[in-house]
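The structure that follows is given in the form of structure tokens.
Yeah, one chain of the complex is gone here, protein chain that is, but the others are all in their spots.
On to chain A.
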Amino acid sequence: MRFPRISGILAWGYALLLVIPFYYLVISSFKQNDDIFTHPLNLPSTWDPGNYGEAIGSADLVPAVANSVIVTGLALLLTLLLAVPAAFALSRSTGRAGRVVEATFSLGFLIPTFAALFPTFLLAAFTGLFHTRTFLVFLLPATAMPLAVVILTQFMRTIPRELEEAASMDGASTLTILRHVHLPICVPGIATVVLLCFLSFWNEYLYSLIIIGPDPAQRTIQVALPTLQLTTGTDYGVLMAGTVFTLIPVFAVYALTQRQMQRALVSGAVKG
């Protein structure tokens, strides 16, 4: 009986450790610098949303969020369109070629981000897509394919072949089997890929900075937000407000997908 009580206390303590930074972030977004530094954990004396207005206005955060949504949304869509059929084929493959292709996808994990920057820049300049969102929409799925294909392939391998054979006997085509048999069962796995890729695409900074460039009408949130940080006298209340504003979509996506992701993890544990 003592162990569960101790573990419960530890779990709540750990949860508190995770909540405190979030609490600090939110309350600081309503304060001025002096208050943030002198009374860091106190509640603000007033809940004036002025910092939010200042952050959104001076860093053009609304178009930046819209650009992040466009780039991330389209890149996610493209990732799924490419990764799901690839994973389906690889999970059903029994030959040597399938193993080689799967291993090739895994090799993508070995390419460092910085090593790919200059060739990617040259490609963007060569294709005429430098300083456009479009190039990033094509680039991001390429960076996510190894993770997406590996996760989805493993997930699809757990689906019994008998289901596929039964559907085939009923006259279902390969595409129909993918659409009506595999996809419904794979929703937790897809949600996992969506969440992981979303976090990766949304938080991407280096390529967005270099490739999309300095146009406030095109730049993403990760490029816009640092303009609130100054070498002389950063207004941390405004910076925190901008950060909270940009985190809202992240929380929304997490809330939408986390249950399916948990299901994917739990189903893996039961099967294991």
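Note that in this section a residue touches a chain if its C-beta (ideal position, glycine included) is under 8 Å from a C-beta of that chain, and two chains touch if they have at least 3 such contacts; residues count from 1.
By definition in this document, contacts and distances are computed from a predicted model.
One subunit of the complex is not drawn; among "TusE/DsrC/DsvC family sulfur relay protein", "Biotin attachment protein", "Carbohydrate ABC transporter substrate-binding protein" or "Acetolactate synthase small subunit", its UniProt record names it "Carbohydrate ABC transporter substrate-binding protein". Screening A:Pro85, A:Gly98 or A:Gly213 against the full complex identifies A:Gly213 as the residue touching the chain left out. Across A:Leu43, A:Val62, A:Ala115 or A:Ile248, the residue that sits in touch with the chain not pictured is A:Val62.
The set of chain A residues touching the chain not shown comprises 33-34, 37-38, 54, 58-60, 62-63, 66-67, 69-70, 73-74, 77, 121, 124-125, 130-132, 187, 191, 209-210, 213-218, 223-224, 226-236, 238-239, 252-253, 256-257, 259-260.
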